[in-house]
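Take a look at this one; I'll ask things after.
The complex appears here without one of its protein chains, the remainder shown in place.
Every chain is named by a letter (A and B) in the order it is written, and numbering of its residues begins at 1.
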Amino acid sequence: MEQQKSPVLSRRAFLGAMAATGVVVACGTTPSTSPSGSAKPATLSGTVTVSYPDELGAKPKYVEKAAADLKAKYSGVDVKIDLQKISSDDYYTKLLLALSGGGDVPDVIHVGGDRIGELADAGYIEPLDKYVAQWEDWKNYPQAVKDGVSYQGKVWAVPYGLDMRWLYIRRDVMDKAGLGADWTPKNVDDILIAAKAVKDKNAAPIPYALYAGVGASTGTANHSFVPLVWAYGGDIIDKTSGKWIGDSPAVRKTLDYYQRAYSGGLTPKEILTTTKPWTSMREKEGNGQLALLFEGGWVYGGWQSANKTETEKNVHYVLHPTLSAGPSFTIGGPGTVWYVTAKSKNKDAAWAFIAQWNNKDTVAKLNIEDPHPVARSDSADVAEFKAQPYLVDSTKALEKARFIPTDANYGKVIDAIQKATGRVAAGEMSPVDAAKRYTDDLKQAIGADKVITQ
Amino acid sequence: MGTAVGAGAIRPRSTAASALRRNSAYLAGLSPAAILLTLFFIGPSMWALYTSFTNKALVGIDAARPRFVGLDNYQRLVSDPDFATVVLNSIVFVVGSAVIGQFVLGLLLALLLDHSERRRYRFGTVAYAAVLLAWVNPTVIAGFLWVAMYDFYYGSLNTGLGLFGLGPVDWLGRFPMLAVIIGNIWRGTAFTMLIFLGALKTIPSDIYEAARVDGANTWRRFWDHTLPSLRPIAALALLSITMSTFGTFILIQTLTNGGPGSQTEVIALYAFHEAFRSYEIGYGSTIAVVMLLLNVAFAIVYLRWSRARA
Partner (left out) sequence: MVEGAGVSIGSEARVQTIVPPRVRPLGAGSRLEWVLMHIAFVVITVFFLAPFVWLFTAAFDAQAKAYIRFPSQPTLDNFVQIFDKYAFATALGNSVFVAVSTMILTVAVVALAGYSLSRIEIRQKAWITYAILLLQTMPLSATMVPIYGLARELGLRNSYLGLILVHSAIELPFLVWLMKGFFDSVPRQLEEAAWLDGRGKLRALFEIVLPVARPGIAVAAGLSFLSAWAEVLMVLILVDQQSMKTIPLAFYETFRTAGGYNEVQYGLIAAMGVLYVLPVMAVFFATRRLMVRGLMNSTRGL
């Protein structure tokens, strides 16, 4: 992740160019806008280091294309790509180590959009308002999407593929369990009832996967706890006061749901002990060994590419039900995004890379390969995108999406959620006690003044 | 408490200067190691100690502006109900896998193999190799191997049980501590076995002869002669494996990641989680310092105990 000293430019020339760019930026000079409306700075130079992890294998070609296109536009710019073949969790840890110390940092990084708050508070990332204000394409992004990458009144990133989640149901297993292939839950408790039916009739080895504990990482919160709290009519944060909610009726009901799922043997304990439980659960849903799973929309893409006909026939996807058959919903998120680091020595060029990457075609094509709803509405109009029913469904589902506010403390809240759900799932505590302990953990983690109970 | 003096040499009492002169070669000999130890152990330990008095984090506000918080982290640790569980888990793990497991098994294996060597049983070498193999393979592999053993649906253990008509056991879900203890015993027994094997070879055979002539049977020979001769080594082995087992966490992380809940969260894993999952390196350092102190305490206890015997 370190910038190697460029042998092409002499150190002094390099620093001179940086200083010049720095002066320009510091004076707040905005690049002149041409009549066509796109803001193109008069000149850009220097090296931009782009660092990112990749698990699926889809991104590298687009990164390379963006780098090549950028170099073609500005001959003085060199883009150095640093692809880390590690999971995003490990990448984040190493990134934080690099950002927290002195020394060189990459100019452009690729991290989940839900980390905006904590990265901004730490002073690791650069606000992009002055760039997006001059960027013509920014008008294609709906306000809700823009809000999703805003924190403390500033914009910090440009999203490209949004997160949304489905409740996946195996038609073949539901059929075998006697519920009918087109079964959908009418309310939240129906999920557990169906899981029990699957278990009793032995229709699949694993009836349901409900993420709990620390091993399931952010999935415990985003794919299980938070949707359930919402389904039970509550919330995890109080929007008016901005305080996080600890013990509350909805939280208690959610933890009770966890207890019913785990003690009834409806969901496997291996979720609590494996380091990457979601991989196994996703695999099993794909091959019919798991019946019910609430997971990211992008997972469907993996099943589709493995076996298109089988997946389209047997994997049914619906929104998350609520307690009293109220409107079903999904949980959305800004997806993984590119940031400009605060200590970058070449912020203009870094932004230029991000702008280059976020063009209509790249955004559309990448999100076809790795299915996500697109962040910019003109990409959704691209023919290939519209031709995929799954992608159209996912994008439409976003109309019913609820979002978690960008808050720097969410990471710590996730920790507390993991602990609370882990305790209940492991049978160490009753739901009522765990809910009380959840309040204590939250207070310890983020300060008692930021927590309320209901 | 003297220093180990060579036989026959009488050293006159010396001044500090002549001590320095006499030892100068040895001090020089120690310097490469001293440099490496300072850079990679003493320095980082000092950093950890200092950080334990701050609320430094790798991300968020506490990354931008960490504060000195004095003993707050230590207070938090002591009053954290989770920490009590973690310490208890650590004790159970160390006693189970090191004291009872590796130590006893290592001794038994050494006795067995030593005896088999005297009797010239060739097959003993195969057993010996098997034990060594378990110790020599890297920890990441060991983790995967035991996950395969413990898997609920198709794992080797449950498949084996199935052959006998017994139902599958959710090893990692219902007996996580036992599962990791067995895994660790499997992993580390070779070390104690090697130490005891060496020790057994040095027990002069005359002792056996004399006892046999005296008419003592095998059991008495073992109890009265073999075991006492092993005592100093045993104490040493015990100290060594206790300290290293206390710091084990990769194996546990791969098998159960501290779960379910916090049932196998041992202190080394807890420190790792706080530092690199919650990114609270201040608090993580606090746990590490406490670990170090616990090790020191144990070493002192051991020292008193072995001195009392010697």
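Definition applied: a contact is a pair of C-beta atoms (placed from the backbone, for glycine too) under 8 Å apart; a residue touches a chain by one contact, two chains touch by 3 or more.
Small disclaimer: the values here were computed from a predicted structure and weren't measured.
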Hidden partner chain, touching residue among A:Ser241, A:Ser263, A:Thr279 or A:Gln454: A:Thr279
Which listed residue (B:Ala64, B:Val92, B:Val169 or B:Met291) would be found touching the missing chain in the intact complex? B:Met291
Only one of B:Ile141, B:Leu166, B:Leu227 or B:Val301 touches the unshown chain, namely B:Ile141
Quick one: say which of B:Val86, B:Leu197 or B:Ile252 touches the chain that got left out. B:Leu197
Touch rule applied to subunit A and the missing chain gives residues 1-2, 54-57, 82, 84-87, 90, 94, 97, 101-103, 276, 279-280, 282-283, 286, 298-299, 302-303, 306
Residues in subunit B touching the chain absent from view: 1-9, 11, 19, 22-23, 25-30, 32-34, 36-37, 39-45, 47-48, 51, 58, 109, 112, 115-121, 123-124, 126-134, 136-142, 144-149, 151, 153-156, 159, 186, 194-195, 197-199, 201-202, 204-205, 232-233, 236-237, 239, 243-244, 246-247, 249-250, 268, 271-272, 275-276, 281, 284-285, 287-289, 291-292, 295-296, 299, 303, 306-307, 310
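Note that only the chains that are shown with their structure count from here on.
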So what's the Cα centroid distance for subunit A and subunit B, whole Å? 40
Flag every residue of subunit A that touches subunit B in the complex, lowest number first. 93, 96-97, 100, 115, 117-119, 121-124, 205, 213-215, 268-270, 272-275, 408-409, 411-412, 415, 419, 422-423, 425-428, 444
So in the complex, which bits of subunit B are touching subunit A? 57-61, 63-64, 76, 82, 152-153, 170, 172-174, 176, 253-263, 273, 276-279
